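The other protein chains are all here in position, but one chain of the complex has been omitted.
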Amino acid sequence: MRIGVLTGGGDCPGLNAVIRAVVRRAEVGFGDELVGIADGWRGLLEGRTLPLDVERCRGILPRGGTILGTSRTNPYAAPDGPARVLATAAELGLDAIVAIGGEDTLGVAHRLAAEGLAVVGVPKTIDNDLAGTELTFGFHTAVQTATEAIDRLHTTAESHDRVIVCEVMGRHAGWIATYAGIAGGATAILVPEEPFDLDEVCEVLRVRHAKGRYASIVVVAEGAVPKEGTLTLAAAELDAFGHPRLGGIAAVLAPEIERRTGIETRMTILGHIQRGGSPTAFDRVLATRFGVAAAEAVHDGAFDQMVALRAGQIVRVPLAEALAAPKHLDPELLHGVADWFRG
Amino acid sequence: MRIGVLTGGGDCPGLNAVIRAVVRRAEVGFGDELVGIADGWRGLLEGRTLPLDVERCRGILPRGGTILGTSRTNPYAAPDGPARVLATAAELGLDAIVAIGGEDTLGVAHRLAAEGLAVVGVPKTIDNDLAGTELTFGFHTAVQTATEAIDRLHTTAESHDRVIVCEVMGRHAGWIATYAGIAGGATAILVPEEPFDLDEVCEVLRVRHAKGRYASIVVVAEGAVPKEGTLTLAAAELDAFGHPRLGGIAAVLAPEIERRTGIETRMTILGHIQRGGSPTAFDRVLATRFGVAAAEAVHDGAFDQMVALRAGQIVRVPLAEALAAPKHLDPELLHGVADWFRG
Amino acid sequence: MRIGVLTGGGDCPGLNAVIRAVVRRAEVGFGDELVGIADGWRGLLEGRTLPLDVERCRGILPRGGTILGTSRTNPYAAPDGPARVLATAAELGLDAIVAIGGEDTLGVAHRLAAEGLAVVGVPKTIDNDLAGTELTFGFHTAVQTATEAIDRLHTTAESHDRVIVCEVMGRHAGWIATYAGIAGGATAILVPEEPFDLDEVCEVLRVRHAKGRYASIVVVAEGAVPKEGTLTLAAAELDAFGHPRLGGIAAVLAPEIERRTGIETRMTILGHIQRGGSPTAFDRVLATRFGVAAAEAVHDGAFDQMVALRAGQIVRVPLAEALAAPKHLDPELLHGVADWFRG
Partner (left out) sequence: MRIGVLTGGGDCPGLNAVIRAVVRRAEVGFGDELVGIADGWRGLLEGRTLPLDVERCRGILPRGGTILGTSRTNPYAAPDGPARVLATAAELGLDAIVAIGGEDTLGVAHRLAAEGLAVVGVPKTIDNDLAGTELTFGFHTAVQTATEAIDRLHTTAESHDRVIVCEVMGRHAGWIATYAGIAGGATAILVPEEPFDLDEVCEVLRVRHAKGRYASIVVVAEGAVPKEGTLTLAAAELDAFGHPRLGGIAAVLAPEIERRTGIETRMTILGHIQRGGSPTAFDRVLATRFGVAAAEAVHDGAFDQMVALRAGQIVRVPLAEALAAPKHLDPELLHGVADWFRG
């Protein structure tokens, strides 16, 4: 068979490990020919490909990023987009496509499958908010990076009796904030799923610091929002989404916490370092298993499906099911665990 | 309630995170009093305890080791052992005990439960070979440590066109070797579950190096054994278990691979660095969830059980079930994945 | 002898290693008694001390922060400050004080020495801008942390053909920016010592990206300023120092680079993670050597001096000399090296 491979959406540690595994399993195991598609769906719109074989995948396992490039291009937003994608796939002689991406990329895959494209999905989201799979690769790497940063913030906060607000990724989901917050021993964890009450947070900080010299870390997901009426964000500072224009939510919270508690407060915004770097061993293994399973799904003709992790096993899940709704943060984690570590 | 906490067996990254979580959940949430028991079951035999409360657990979350100390002492091997343990527990006024340990520690817990001790188990094994739970904390940290070592070996092996044999932990189980081998891009992975054929391994190496300059890493679990008749270990070099007396299995394999293939071969034995260091974010979260759940199990009177991870959820499992048989390495991993990466 | 030890100013990886070394050398080697002074010079103003001996220093070598606490309190700004410090030192029966700190802390030490205080300095600045010593501990750790972050930014920038602006510490000195920029393979490095021309930077980026898909990293010290007339920072966004109120200089540069070049540009502000974490091996050794040398200087009566590194040797330098002027960034590094890596 002749199989195209593409990566779409934001980049994520482990993409290269998936690509390498698809290629290894398909070329060595099935004798397939592989075609690299450049920059996600855009590559099929524009007919741009890259040579892809076992030799070209040497050494990429531990590397972040994606050797295929990526984009957020949606063919359904382009004139004649879907038709051009199908035409390019036919011209390239592709029998199937492995699409590695998140909600958007897999949403396109699902719609194109309905139009006849033979496509297998591999779920990718650093935010871990994709349904149908217990975990996605890249998530643990992002959590590890954020946790190491929080570990560092602890030692500096301790020396100065400070609060430090640490902003992590998560526009719609609090998974990274919750995991990194628990792993980093945060005093408060603010997530998009539950509007936060800043007075409550400040009260916890006041009680804690009244007991003596302590470092306190407040982990906040970039998409966390205050409970109505508890924190006014000056209009001038907001972008179109109601988030602070410069800095982020942390840039608003830090001075406000200092004002309300009287405790010196600093902030840090981790940003893109959470998407970069070498994937953790865990993510490399998960990404490799996903890649192997995707190549096998192609040979089983299991199209319009994605590979997924459930109870330690790799399974196949219809794309429709995975795309039905985002995976909300487990409340057991947020309250059952994090609550006891606030004081 | 008054709850004793002990850690038994080999140490493991995440023990301190479990201890902290039990203490936090019990003291802050339930108003319990905690008692630290020194050095596993030995502390109960000898009546040695340590003060344990929220304050004493400050800062231990990211630290390897166990603040309670540990030992391999089995009360059933000591004169009147079980009776003395029960007597000490009564003298200390303990309503329940949280025992954090592996097969041996939990085996003792199960037998003492039959004699009336109120005990809840927390599974601990760096080797991940305990049944009843999909994962144990510490395992991922060990895999991460081994993988980072293998990453380093790759760059040095590449410069010299060498084979490097890397020996990792796993006397009876090949989980660490398999995960670290996949994550590290090993050419061959040798595990205790399947006797290996060294000629087969050498053939793979020969074919690979004939194609050009390549580094090859052979990951071998310390308990891996050769297929009968394929490799003679000189009697003088073996210890009572049939393993090489000095060095380890790697110290035998490296010169033998060099002799059979003609390719320069070196070895490294990772040893105890795999048990040490700060737990990964993943292991800290798992350990924390286990600790919280153990404190809750005590309050639910769920004795003679252990907490476990299944499909992302923390559940309770009868100790009897967990101890029935070791958890064998998943063959999907060993063959379904690793095989395609040999060449 | 009875020796007080204090740490002042911003915290810095390696402070604990210095403390431990002073204590070890003095207590074990000379039989001295040690007194920990809380929170820098503030502790002497307020008479707050901490017990300090070999036992209390166990395990602190690899830990960031300072077990003594720190502050920026300047006794010369307090009513009767210097007199109170001298009185407290006398009351505590201190024969000498080891003051670990930067320009401010050592400046106070120098003035107090003139008033009769027996004080030995240990130079500390994460920014490496203190004269008299080739290197200060903590600097290499900060550079390492920043470099690892830049490594991560590279992989994500590559996948998206992006520019990423990375803001590092350095309000007055570009040492961290220059070292981390060289080590991280930055395309441009902006430092406080030389006003930058943003058009020049944009031209380099445009030429580079015109050649194909490349990640470009622009490393900017927080104190870097534009050449007059080349970049207007809107008044509303500036703080009293002329720096952007929210975010930092990176928050201004990123959108402006995107506007001028048309290349997607993102930013990250590393902030306090550069001060935290375990010191590198290099910094632990340097800090330990400084601590040992400081205890020996006390016994030699070498007061009003600080220990320093010159050509690999630990020497003593009069505080007056070290405080005469800041250590400017070596132009060989900035131009002789960095320039060839711009394209």
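Going in written order, the chains are labelled A, B and C, and every chain counts its residues from 1.
Here is the rule we use: a residue touches a chain if its C-beta (ideal position, glycine included) is under 8 Å from a C-beta of that chain, and two chains touch if they have at least 3 such contacts.
Every value quoted in this text rests on a predicted model; they were computed, and no experiment measured them.
One chain is not depicted; across the entire complex it touches B, C.
Which of C:T7, C:T70, C:T105 or C:T288 touches the hidden chain is settled by the complete complex: it is C:T288.
Although one chain is not drawn, the whole complex shows that of C:D80, C:E115, C:E200 or C:D330 it is C:D330 that touches it.
Contact with the undisplayed chain is limited, among B:H140, B:H209 or B:R266, to B:R266. Summarising the interface, chain C meets the missing chain with residues 21, 24-25, 28-29, 54, 61-62, 134-135, 140, 143-144, 146-148, 151, 179-180, 182-185, 278, 280-282, 284-285, 288-289, 292, 310-314, 330, 332-333, 336-337, 340-341, 343.
Where chain B meets the omitted chain, the residues involved are 7, 10-11, 13, 15, 63-66, 69-71, 145, 148-149, 151-161, 164, 213, 236-237, 244-247, 251-252, 266-273, 275-277.
To be clear about the criterion, only the chains that are shown with their structure count from here on.
When you average the Cα atoms of each chain and compare centres, the chain farthest from chain B turns out to be C. Of all chains displayed, A has the C-alpha centre closest to the centre of the whole protein C-alpha set.
Chain geometry summary: the mean Cα position of chain A and that of chain B are 29 Å apart.
Taking each chain's centre as the mean of its C-alpha atoms, chain A lies 34 Å from chain C.
With each centre defined as the average position of its C-alpha atoms, the distance from chain B to chain C rounds to 40 Å. Not a single residue position of chain B touches two or more of the other chains.
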